[in-house]
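Note sheet for the following structure.
Complex shown without one protein chain; remaining protein chains in place.
Chain nomenclature is as follows: A, B and C, assigned in order of appearance, with residue numbering initiated at 1 for each chain independently.
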Amino acid sequence: MMKTGEEENKVENRHHALGFSDQDVLNMYRIMLTARRIDERLWLLNRAGKIPFVVSCQGQEAAQVGAAFALNREKDYVAPYYRDYGFVLAWGMTVREMMLNNFAKAEDPNSAGRQMPGHFGDRKLRMLTHSSPVTTQNPHAVGIALAAKIKGDDIVSFVTFGEGSSNQGDFHEACNFAGVHKLPVIFMCENNHYAISVGLKHQLACAHVSDRAAGYGMFGRTFDGNDPLAAYAAVKEAADRAHRGEGPSLLEANCYRLQPHTSDDNDMTYRTKEEVDAHKKYDGVLTFAQYLRDLEILTPDVEQQLEEQIRSEIDEATDYAEQAPFADPDSVLRYVYEEKD
Amino acid sequence: MMKTGEEENKVENRHHALGFSDQDVLNMYRIMLTARRIDERLWLLNRAGKIPFVVSCQGQEAAQVGAAFALNREKDYVAPYYRDYGFVLAWGMTVREMMLNNFAKAEDPNSAGRQMPGHFGDRKLRMLTHSSPVTTQNPHAVGIALAAKIKGDDIVSFVTFGEGSSNQGDFHEACNFAGVHKLPVIFMCENNHYAISVGLKHQLACAHVSDRAAGYGMFGRTFDGNDPLAAYAAVKEAADRAHRGEGPSLLEANCYRLQPHTSDDNDMTYRTKEEVDAHKKYDGVLTFAQYLRDLEILTPDVEQQLEEQIRSEIDEATDYAEQAPFADPDSVLRYVYEEKD
Amino acid sequence: MAVISYIEAVTQALKEEMERDEDVFVLGEDVGKRGGVFQATKGLYEEFGEKRVIDTPLAESAIVGVGIGAAMYGLRPVAEMQFSDFMLPAANQIISEAAKTRYRSNNDWSAPITIRAPYGGGVHGGLYHSQSMEAIFANVPGLKIVMPSTPYDVKGLLKSSIRSNDPVIFYEHKRAYRLIKGEVPDQEYTLPIGKADIKREGTDVTVITYGLAVHFALKAAEKLAADGISTHILDLRTVYPLDKEAVIDAARKTGKVLLVTEDTKEGSVISEVAATIAENCLFDLDAPVRRLAAPDAPSMPYAAPLEKQFLITPEKVEQAIRDLAEF
Partner (left out) sequence: MAVISYIEAVTQALKEEMERDEDVFVLGEDVGKRGGVFQATKGLYEEFGEKRVIDTPLAESAIVGVGIGAAMYGLRPVAEMQFSDFMLPAANQIISEAAKTRYRSNNDWSAPITIRAPYGGGVHGGLYHSQSMEAIFANVPGLKIVMPSTPYDVKGLLKSSIRSNDPVIFYEHKRAYRLIKGEVPDQEYTLPIGKADIKREGTDVTVITYGLAVHFALKAAEKLAADGISTHILDLRTVYPLDKEAVIDAARKTGKVLLVTEDTKEGSVISEVAATIAENCLFDLDAPVRRLAAPDAPSMPYAAPLEKQFLITPEKVEQAIRDLAEF
């Protein structure tokens, strides 16, 4: 990109060209940071024995939030996977709801505590219900797009999944179906370089997950998953294509999982601390903060305020969720089938 | 290819360069023609009410026979699919066995009449047992290659399937596994442009099935499926790569299915006679015969002899199979599990 | 009342539901131009066009998974599995997804998809075109499994399945398609999923079965009536969840119960029927429950004499009823 005369900073402003105001990118950052801080809190709560399980988003917030900003948050349908804290927050889930989800309480809008944390889903947000077997959501997202096409509704269907999961049959079948029917689906792989303990080269033999796009006659692109603006640009392009009737896209966010797979995992059995530390310097939460600081959008004041607001929001949400009631044990019998009255 | 001075025919000799003698290519043709004549006979037997079902190979013989010649017929393992008459004949199945298979008699080496015709398998030929759910054989072929690698055996594992079937999850999972472990597997898709009634553009959104190779980090190539020499060359290259440790290949034979899907199908409900007739001029059995005639390898005498030999072989096999006994009805209880004595 | 075949009942139900509700659509392999390999969707492509009668790629997990997605959007997908034998690649989508959508979302989402699949043997289909697959799914809460025996039941139950707000597996007996004919009302009707139906009243022996075997039992009962044996026949119609009350009532009615399935015996749907009777009717029984089923071997062979050996027949049903009556 050419620099104009008015850019004096060492750092180029990249967000104006994408149509974002400074406030927009600050909002973006706020959501990324909220996701990060929630995640950190969850690990503490887990280590303190207050919640039995954590699945972590750390290292993937930038891609998630950037993607959400590129979609129509009033109309589009989304099927986020279990690490998508940043995405679901950007999509309208509240911090309190995230905590209710992690404490598995009755008020959790995702499943009222029936599912493990991170199994998102909320009909009012047009967010599909997520399960544990990986990649089953991909054909669902295709079905949403097919249905919208049948009904003549101009929407985009967006789905995420991990790179290990891109080796499941359902990935292939869903991509192919979407390709053949030229459906408005965006498949976004969050490639965090590990599927539990199994690294990229034991999962895939191609350089990029997006190399698979060609086999489905679809648009493919890999972008820097640590950069929310890169994520935005890629998803925006895919969404524009979808709206223009040019069919599905396979995007790949190049990220790195900064935490163990879940709170049940010990990642030091299969990777080194050095490796993890080396990746920390690319951490999107840090690098995007630096970008905003360099542009003097994130001033020390703003930053402190942000952190305080987020902390108190998480504190309140945690207290609320901790004290909220579980669902009635007898409710385990409910909603197996439709209940007519 | 450059023409040398000694080539006076309009038609270039392409088989010498591949290391084939004239006798070799005549053998190749003989097998192609045998497959074709068997297939034609089966339709007659079906229309005469003597066998309830036919699945046809017509239009794919060239690719099948060319492929078999490129493999080591003493050592390699193969998993041919239900149309592979040409392949299994080249691999060592006899005409009599083919007829026993179609009459579903006890002596059928494939399944003693348990399975439908065309569900090949013969352990002594290192030919895996085939089932009906499509593409399940692909991971099996990968398993063969993995096992051989574990044991240090230098073999190639070869598997075929249709282009419609390349949309099944098992195709994807098998290719990816082979790619990651760099296994000596050759995946050969016989693209006959139809999956029952569904034509290519409703099955795949990419131009070639072999475009999918890149997504598995493997070698991919599409070749003229009506030309046994092209098939030979492609499979030979893949086999050489496999032996050199360069991993799997995804090949695609560009063919056309000349008959209905099976004897239960009426293809005129979804394609026209004109379309089928247009493809008949590329029929590999006819074009390869012409090649051999042009080179004066298939002289009128040789041709007549060949046809007569094949006819009488098929006649004998048909009589034999027709008269052969079915398996004992009580045998339906056998071989559910290993029988120890 | 018109007399139509079992498969015509399928086609009529689909056509009428598609006319009634524009959200109903059909997807599957060869369901479009070809009208399905059995012709169950014949004419629908012509009437409703390729947007609502969709030829899919050859991929069952996608057919069901995409169907689930469309159902979540608010449509009413009717997915065809070309043969019930080929629905296993979709097992994960059916069991982990469709069946659990409502429960896992605490009633927020639902997956009202109907999955049609031809099943059953006796058509020279060999191992993989003859199987009864219901037992694999008949232990999955959240699913309903309908297996009708007559054109009347097919039509009424397929309509109810499509209108159901929960996922339904609708198994059609492929040999019944053209073999079984019967009356259906001219006016619109539906039948309740989950209700068994008494197909014949009797006093000596109760037969509980479903699908084509209902006709075997009816045929046997005719013959046995001449010998003074009175047979009571309960058609399960829905094999999961079972109509327990109807099972218990039917068992009590005669005190002698024959259960018939074309599936292999161990772990079949009639095992649950037997268990229900064992739990509830011990003191009402005059003879042990008897099960008539295919042998515990993978599936019926292709070769005609072997296939025949495997199959349940009216004669086998008749003999079993006779044995029980004489107990």
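As a convention for this text, a contact is a pair of C-beta atoms (placed from the backbone, for glycine too) under 8 Å apart; a residue touches a chain by one contact, two chains touch by 3 or more.
Keep in mind that what you see is a predicted model, and the values were worked out from it rather than measured.
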For the unseen chain, which displayed partners does it touch in the full complex?
-> A, B, C
So which of C:Gly142, C:Gly156, C:Gly182 or C:Gly211 would be touching the chain we can't see?
-> C:Gly142
Touch assignment to the omitted chain, from B:Phe20, B:Phe69, B:Phe87 or B:Phe177, lands on B:Phe177
Residue of A:Asn13, A:Ser131 or A:Asn226 touching the missing chain in the full complex = A:Ser131
Residues of chain C in contact with the chain not shown | 61, 85, 88-89, 91-92, 95-96, 99-100, 103-104, 127-128, 135-142, 240-242, 263-264, 266-272, 274-275, 277-283, 285, 287-291, 296-299
Since one chain isn't shown, list which residues of chain A touch it in the complete complex.
-> 52-53, 104-105, 111-117, 119, 131-134, 164-165, 167-170, 195-198, 202-204, 264-265, 269-270, 326-327, 329-333, 336
Please give every residue of chain B in contact with the chain that is not shown.
-> 77, 109-112, 114-115, 119, 121-123, 128-129, 131-133, 136, 138-151, 157, 169-170, 173-174, 176-177, 180-181, 327, 334-339
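Assume only the chains that are shown with their structure count from here on.
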Quick one: which chain's Cα centre is the longest way from chain A's?
-> B
Between chain A and chain C, the Cα-mean centres are separated in Å by 42
CA centre of chain A versus CA centre of chain B: separation in Å?
-> 46
Distance between the centres, which are taken as Cα means, of chain C and chain B, whole angstrom = 37
Numbers and ranges of chain C residues touching at least 2 other chains = 57, 59, 61-62, 89
Check: chain B positions touching at least 2 other chains come out as 167-170, 202-204
